[in-house]
Structure formats: structure tokens, C-alpha cells
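Reviewing the structure listed below.
One protein chain is absent from this view; the other protein chains keep their places.
Presenting chain A:
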Amino acid sequence: MAAAARVFIRGAHATLSVPGAGKQSSARSALLKLSPGCSSRLKTQQRHAAHFTFQPEPVTTQYGPTQKMNLFQSITSALDNTLASDPTAVIFGEDVAFGGVFRCTVGLRDKYGKDRVFNTPLCEQGIVGFGIGAAVAGATAIAEIQFADYIFPAFDQIVNEAAKYRYRSGNLFDCGNLTIRAPWGCVGHGSLYHSQSPEAFFAHCPGIKIVIPRGPLEAKGLLLSCIADNNPCLFFEPKILYRAAVEQVPVDSYTIPLSQAEVLQEGSDVTLVAWGTQIHVLKEVANMAQEKLGVSCEVIDLRTILPWDTETICKMCRMVGYKLRPG
């Protein structure tokens, strides 16, 4: 699972053993389960993969009428709203024209034209560099990197060019109109180059913003916020949720503020902070901790990794108790 969680436990020694060792002890091994459907296989072939259950947001009507959408559809909806309302908006990346390898841009080229939704050749450094230029010149540039694992050739452009543009030109120029989207996180079979979560590499770079949603409703609002934001933004989409996560998502535009963490569940003993797919794991962990250990967990979705909501996190941690009842 994407190691996107921090557990703050004060004054306790919590040791979790290596997963899959076969020990049966309450919360630990329950985190790791053999995936269903492998019982029919040979004994030698066990899957030591953690599971999670996507927990959808409750339906909200505060943003207008909603429609059932999965994650990639909510992204398409956000991009559709953007292209409709902003005539300078363009979407580009590898294979986006036919709809994208994860179907995030399906139908947009037909609807808005091939000068607004177009393919680039295979060159991430070129895509981001080109995106920076387009943004500086005034276009709302939405670049897609096909997998977050491939973002590294563009690392120099993001960190040295995009992040520092406004500062080094004394606010004369900026590429705030740039948003870079990429599928993110592990999916089970992606191995080295289709599973990475590279937000940590960028997390210490002032000048860019990094946002990771936990589901379709959050994704659309956060993506629209990134596009509207006047700073270059990296928007990572948990690829394992593209089809698995289904929620009622408003059809119109709406924004969710950046740099604001969300307290999903209040608790008094332990604060659990996470983002993306791991939120759903931690919600389950919180329930299990309550049932089996009597521990009350607070679950916080960080949402914006950079700049992160220090106030909420610090406030919540200060409220958390120090004792951990032995279970």
C-alpha cells in the first residue's frame, strides 16, 4: 500500500511485525489479508497484499445536482467544466486525445476540438517544459503525465523552472496557470514503474502545490481548485480508485479549498493522518482499533501535501491523549 500514513502515538512502544509471518494478533495481521479468490490456487502462490474497502462520501447537495461518477469520470467532469468556462484552457499529454489510458479525457477532444485537447510525443521533460511556456503565455495549461513514475525526467522542469518562475522574475512572470495531473500510487500489479507515489520528492520545493484526493467528490473539487490556483500544481490521482471509487458527484463546478486538511473522524487517543487511498485503510483501522483495543482514533485527510495544513494537524495532535491502553 502507498506508505502515505503517519501514526502519532505518544508514550507507547508499538511494534508491528513483518507482514505475512502468519502470526495472529489482533490489529496487526488483520491489516494484511490474503486477497479473496486465491484460495483455489496452489499453496505456493499466496498473495501478501493488503486490502482496502473504498468508503464513499455521503451524498451532498450543497453544490447542486449530482450524478454517480467514479474517479476517472469525476476528473473528466472537472476538465469538461474547465474547458467550457475557460476558453484558454488546453489539455495535453501522452494519449489524451482518444481519452487517455485511464479514460480521464474521454469525449473532450470531440467536444472542444483538437487544438484544445491534443497528444504530445513521448517526452515528459518536453511536456512539462512546454506546459510551463504555455502557462506563462496565458493559457490554462493542464498537462498529463501518464504515470507518476514517469515524472522524473520532468523533475528539473518542475523544481527548477516552474516552482521558481514567479520568484526569480520578481513577479513579472509566473506559470500559475499550469496544472500537472498524474495517476499515482500502487495498484497491486504495477511493480517498479506503475506504482510509485513520488509526492515526497517534491514536498520540499517551495513554489509548487501538491494535492492528492481520496475519492471522486474530493477529486473534482480539488482539481478545479488546482486549476484555479495561481501557483503551478501537481495533482496526483490514486489509480487504484479510478474505477473502484464511485460517489455522487456534482455536475457543476465547485471547489474545495487547498491547504486545508479535513478531520474525517474525531478521536481522543491517537491521530492518524493520511492521504489518497490510505485514508480508506485508516478508516478501517480506526474502527478496528476501537472495537478490539478500545482506542479512539482521529482520522485526518491531509489533502494538500504542500503547503500542508500545519494548524489543523498541530491542533489535533495537541488534543490527543497520551495513554494507550494495553490491548
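Here, a residue touches a chain if its C-beta (ideal position, glycine included) is under 8 Å from a C-beta of that chain, and two chains touch if they have at least 3 such contacts; residues count from 1.
In this section, contacts and distances are computed from a predicted model.
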{"item": "\"Protein YIF1\", \"Sorting nexin-4\", \"Pyruvate dehydrogenase E1 component subunit alpha\" or \"WD repeat-containing protein WRAP73 isoform X2\" - which is the UniProt name of the missing chain", "value": "\"Pyruvate dehydrogenase E1 component subunit alpha\""}
{"item": "Contact residue for the chain not shown (choose from A:57, A:95 or A:262)", "value": "A:95"}
{"item": "Residue in contact with the excluded chain [from A:51, A:116, A:164 or A:194]", "value": "A:194"}
{"item": "Options A:59, A:122 or A:137, residue touching the unrepresented chain", "value": "A:122"}
{"item": "Interface with the undisplayed chain - residues on chain A", "value": "1, 3, 5, 7, 14-21, 42, 44-46, 48, 50, 94-95, 98, 119, 121-123, 125-126, 149-150, 152-153, 189-194"}
